[in-house]
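To start, the structure under review is shown below, and the notes come after it.
One protein chain is absent from this view; the other protein chains keep their places.
Right, chain A next:
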Amino acid sequence: MVEEKKQLTLVLGVIGADVHAVGNRILEYAFTEAGFKVVNIGVMASQEEFINAAVETNADAILVSSLYGHGEIDCRGLREKAIEAGIGDIKMYVGGNLVVGKQDWDDVKQRFLKMGFDRAYPPGTMPQEAIDDILEDFGLKQKC
């Protein structure tokens, strides 16, 4: 559970022309259960939809999923759009099958960190790992 004094708001979505809906549903469930306020913009979400949702809900973080391999093209420029919208400091997380083909994960991770993401997650990451990281990044302890 997140400490009561501050409930973090997360914008969650699957970017680009990607329709993978199952993991998105599970992440919404897991993050909600963990005590976050989840603004789920669903599948096939554009960069603009992520930024607009974050501005409108005064979100603390943007969580981008990409499962179909076009993540590299789809995510490029998201940080710049956030800066333009005046939310340049927002935390950004990305995860999934981010590129086409089996590539060295460290390379892929560096590519996405350079793009302006705070953290990147490889295929097969369980929701709890991201939950723990977000709590840590915001200096919140996990209540058990």
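Assorted remarks:
Note that a residue touches a chain if its C-beta (ideal position, glycine included) is under 8 Å from a C-beta of that chain, and two chains touch if they have at least 3 such contacts; residues count from 1.
What we mean here is this: contacts and distances are computed from a predicted model.
Its UniProt record calls the unshown chain "Glutamate mutase epsilon subunit", which is the correct pick from "Oxidoreductase", "Glutamate mutase epsilon subunit", "ATP-binding cassette domain-containing protein" or "Iron complex transport system permease protein".
For the chain left out of this panel, the touching residue among A:Glu72, A:Asp118 or A:Asp137 is A:Glu72. Residues 16-19, 21-22, 25-26, 29, 42-44, 67-70, 72-73, 97, 99-102, 123-124 are the ones on chain A that touch the missing chain.
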